[in-house]
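Below is one structure; the comments refer to it alone.
The block that comes next holds subunit A.
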Amino acid sequence: MSKTENMAATEAAEAKSKGKLAIYWAASCGGCEISTLGIDTKILDLAAAFDIVFCPCITDGKTRDVEKMADGEIDVCLFNGGIRTSENEYMAQLLRRKSKVLVAFGSCATEGCIPGLANLHDRKSIFDNTYQETCSTDNEAGVRPQSVTQVPEGDLHLPVFYDTLRTLDQTVKVDYYLPGCPPESDRIWEAIEAIMAGQLPPPGSVIGSNTTVCDFCNRTRSEKKIKEFKRTWEVIPDPDTCLLEQGLVCCGPATRAGCGCLCPQVNSPCIGCYGPPGDAQDFGARLMSALASVIDSNDPREIQAIIERGIPDPVGTFYRFSLAGSLLRRGKRPEAENGHGQQAATGGAS
Partner candidate 1 sequence: MAERVGVYVCHCGSNIAGKVDVADVAKFASEHIKDVVVARDYKFMCSDLGQKMVEEDIKKEGLTRVVVAACSPHLHEKTFRRACSNGGLNPYLLDMTNIREHCSWVHKDPVAATEKAKSLVSASAERVKFQQPLEPMYVDVNPTTLVVGGGIAGLQATLELADAGHKVVLVERLPSIGGHMAQFDKTFPTLDCSACILTPKMSEVGQHENVRLLTYAELEEVTGSVGNFHVKIRQKARKVDFDLCTGCGICVEKCPRKVVDTEFEAGMGMRKAIYMPFPQAVPRVPVLDTESCIWFERQRCQTCEKLCPTKAIRFDQEDEIIEVDVGNIIIATGWKPFDCTKIPQYGYGRLPNVYTGMEFERLCNAAGPTSGKIVLRDGKTVPKSVAIIHCVGSRDLNHNPYCSGICCMAALKFAHLLIEKTGAQVYSFYIDIRTNQKDYEEFYQRLLQEGVHFVRGKVSEVTDATRRPDETGKTIVQCEDTLTGRQERYPVDMVILMGALEPQFDARELGLKCGISCSMAGFYTERHPKLDPVATMTDGIFIAGVCQGPKDIPASVVQGAAAAARVAGMITKGKVMIEPIVASIREEDCSGCRICNNMCPYNAIEFDETRAVSRVITALCKGCGTCVSACPAGVIEGAHFNNSQIFAEIEGALWDAVPPAGVPGESESAGVSAS
Partner candidate 2 sequence: MVTDTHQDHRSDFFQEVVSDTPGGEQLAHCLQCGSCGGSCPNGSDMQYTPRTIFAMINAGRREEVLAANTMWYCVSCYFCTTRCPQQIPITDLMYALKRLAIAEGKAKDTDAPALARTFTGFVENFGRSFEFGLASRYYLLNKPLSMFKLVPMGMGLFTRGRLHLLPNRIRQMDQLRAIIKKAREIGGAS
Partner candidate 3 sequence: MKYAYYPGCSLEAGSAAYDVSVRAVAKVLGFELEELDDWNCCGATEYFSQDELVATSVIARNLAICRPDQKELIAPCAACFLNLKKTDQLMAEHSEVRSKVNEALAAGGLHYDPGQVRVRHLLDLIYTDIGEAALREKIKQPLTGLRVAPYYGCQVVRPMNGFDNTEYPMKMDELFTWLGAEVVDYPVKAHCCGGHMTQISEGAAYELIRRLLDSAVEHEADLILCMCPMCQLNLDAYQALVSSYFQKNFQMPIIFFTQLLGVALGLDFETVKIGKEIVSAGPVIKAKLGAAPSQTGA
């Protein structure tokens, strides 16, 4: 990862003419766009520096327009959302091809975020739940979305829904990451400024701090020993002491700083939306290791009891934002579908 390879960014900065910016959303909630707008009046600076050539959320652009662009014509593409469908994947590939710099923007694109938690299930069970099982659903005919529908005029296509949500970099090569759910407006602006100034770190980097939320937390902390993990509704935490020491599962120590320690400031434990710091490979593993290390017991049975009682939903606790981006990426699929697409293909999308 040497700096000399940083051609694209340097070129972008050197071009005195206005740059071209694309903003796209795949499987995401729209929060990232809202946060982008949160840069407030600085949006004018942005508009001065960039032409927004593609942004389905705020401008009327067509995929065809992008397809017609020359490869690498877009200087910077901020891509938010995970890859849930074939359309998402196609757009990711397309924008990759057309962009010099592709930024995975927000937690969904970087590590899957909440939509990625669906990776504990597969398409079939997601569809069953969504189109059948929820109590507000009335679907006696058992209708499911079809990827191909035959009508007299020919075949109609819907994007195919994947079994596993993937992050952007599990789909295409990504140049930079901007984590957060959503990324704080200030961080977004810092990143844009850096892009505009051409002061980018080596490709592959996360744009942000290397320390963790704790670094910005004002609570007093001491050596940690935990006898019991508590759920948030079980206690009113003391406002001045480290929440973790009070038994609350605070993800602060394992979470990249950037949010300004918002949650602990309002007496609520950090839930880890900024993902892991540095080159940590697996957010959940870091947190599991740290929390387990400070359990105050050497008795196997007691340890198990503390864990089972205090952390009833381990995946939701440790991988709330990062399941898709974690080392394992998803839960084990049911035997029938494991690794063999055929069966799933008929069962799920047809």
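How these were chosen: all candidates are chains of the complex that A comes from, given by their letters.
By definition in this document, contacts are C-beta pairs under 8 Å (C-beta built on N, C-alpha and C of every residue); 3 or more make two chains touch, one makes a residue touch a chain; residues count from 1.
Owing to the predicted nature of the structure, the values given are computational and were not obtained by experimental measurement.
Subunit A shares a touch in this complex with candidate 1, selected from 1, 2 or 3.
Touching candidate 1 in their complex are the following residues of subunit A: 71-72, 89-90, 93-94, 96-98, 166, 169-174, 210-215, 221-225, 242, 244, 252-254, 257, 276-281, 286-287, 289-290, 293-294.
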